[in-house]
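What follows is a set of notes on a single structure, which appears directly below.
Up next is subunit A:
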Amino acid sequence: AGLGGGPERDTFLLGAVTSLSGDLRFGGGVTQRGYDMWADTINREQGGIEIGGDTYEVEVEYADAQSNPSAGADAASQMINDGADALLGPYSSNVTLSVCPIAEQNSMPHITGSAESPQIWQEGYEYSFGTIPTVSIIGNEATSALLNLEPQPESVYVTGVNEPFSEATAVSMRTAAEDAGVTVENYELFPRDTDYTNVVSAAQNADPDLHLHGGHIGSHVDLVSASEQLGYTPNGFLMHYGVNTGSYKDGSGAQAPYTFGATVWIPSVDRSGGVLFDSPQAYADAAEAAYGSAPDYTQAGSTAAGIVYQEALTELNAAPPLSQDDKDELIGILEEIEVNTFYGDVTFEVGGEYHHNNINTQTLLIQLGEDGSPTIVGPEDAATGEANYPVPAWDER
Partner candidate 1 sequence: MSDATDGADATGSGSGRTRDANAVPTLSATGVEAGYDQHQVLHGISFESRDGVTCIFGPNGSGKSTFLKTLNGIVPVWDGTITYGDIDLTGEKPEDIVTHGIATLPQGGGIFASLSVEENLDVGAFTVDDADAIADRKAEVLEVFPALEDKLDQKARDLSGGQQMMVSLGRAMMTGADTFLLDEPSAGLAPRLVDDAFGLIERLVDRGAQVVLIEQNVRAALRLADYVYILAEGEVQFHGPPEDLSEEDELMELYLGL
Partner candidate 2 sequence: MTDRDTILKTTDLTKRFGALTANDEISLAVERGEIRGIIGPNGSGKTTFFNTVTGFYEPDGGTVHFDGEEVTGWEPHRLARRGLGRTFQIVSPFKNMTVRQNMLAVQTDDGRSREEKRDRVGEILEFLEIDHIADNEARGMSGGQQKLLELGRVLMLDPDVVMLDEPAAGVNPALESRIMDHIHELNDDGTTFVVIEHDMHVMKTLADTVSVFDSGRHIAQGDFEEVSQDEAVREAYLGGTTAEDDEVPV
Partner candidate 3 sequence: MSASAPVIGRLPGDQRYWFAAIAVLLLAWPFLFGSFWARIGLGALMWIGLAQSWNMIGGYAGYLDFGHGAYFGIGGFAAGIAMVQFGYPFVVGFALAIVVAAVLAYLVAVPTLRLTGAYFAIATWALAESLKQAALILEITGGTFGLSLPRSPDTFIGIAVPFAISETFFYYVMLVLCTATMLLTYYLFERHEFGYRVKALRDDQDAAESLGIDTTRVKRQVYVLSCVVAATFGSVYAWYIVFIHPNDVLAPIITDRMVIMALLGGLGTLTGPIFGGLLVFLLQRLSSVFLGSSTFYLPLIGVLIMVTVLFAPSGIIGILRGEVGRDDVRKNLKELGEKFDLL
């Protein structure tokens, strides 16, 4: 251990900033489970990370971002103060955008497993990386897959909530539709707390084949409730983020089935696996056993972030605590890395539009079944089932 590395220790200390309280607590909790899955598994199965013949356990220390950027920045600083070797990032783009500068200022490696806004990567931060592809890609690819279903849709109606992630999602959906030559009847943003009957009435009046919506779970719930109440039934709804979460099912109850959604990973996806977990299903089973609920792609992406660190640290081959030089070298390794995981192949773009974002993992179009469980219905090469399309009208369910 060199200069500035803090006290001697025989573990790798990863400082995780995430929202454990506040509005984003749900996502924060998912992130936390993802990071813990990695740390617990590697410590249990391999005794930690092997460096020069010795194994060093991995320790993840959490600091609460309280769903608020300034508390997030403080939390990151707290972790750095505590001598963390590297940072695991928070949930949500706003908090991430205030944590990245702290990583930058302190030359601290930072991988986030759960922030999707393109803004983060467009800023060109040197010390921050992300395992989940930006939503610009996810939204775009999911929409393209949906537009390929038969009968081919001719028109779409795009809506989104006016916050950064949701707007980026809606934009990517619109772009995909335009690129596919489909008519975009309308593109409309609105505040989260608005009433959705008006959105639905306007959409109903336009009578599109598909309704595409960017937002968080609560907004999806409001959208389907209002649609049910007004009897608005396009051939399908595509909504991102989170239709395959328990939260969406709890919130929308009987209206959940048949909704289309986007993801980059679900347990039934066919991926080879490798480090730590043999397959997506193996990961899902382990997570189910540990937390009693099925993991979604945010959790998987967070675990993948840990795996990436594990591989990079092994390659760095420096015992903890890391010196500043070690950390700078780690950045170089991360830029080059290629890891094959249960989550998919992870590599980070260098330069380009989404600097340090893993844009490699394939996007999946999913649809919820009668029981609310997701099936991959697109793109064709990844599909594990047939889409129920067009979806039945509300009163025919």
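Quick note on selection: all candidates are chains of the complex that A comes from, given by their letters.
Operating definition for what follows: a contact is a pair of C-beta atoms (placed from the backbone, for glycine too) under 8 Å apart; a residue touches a chain by one contact, two chains touch by 3 or more; residues count from 1.
Treat the numbers as computed from the prediction; the structure is a model and nothing was measured.
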item: Subunit A: touching candidate in this complex (1, 2 or 3); value: 3
item: Parts of subunit A lying in touch with candidate 3, wherever the complex brings them together; value: 20-22, 25, 32, 62-64, 66, 68-71, 73-75, 77-78, 80-82, 94, 97-98, 101, 104-105, 119, 123, 162-164, 167, 189, 191
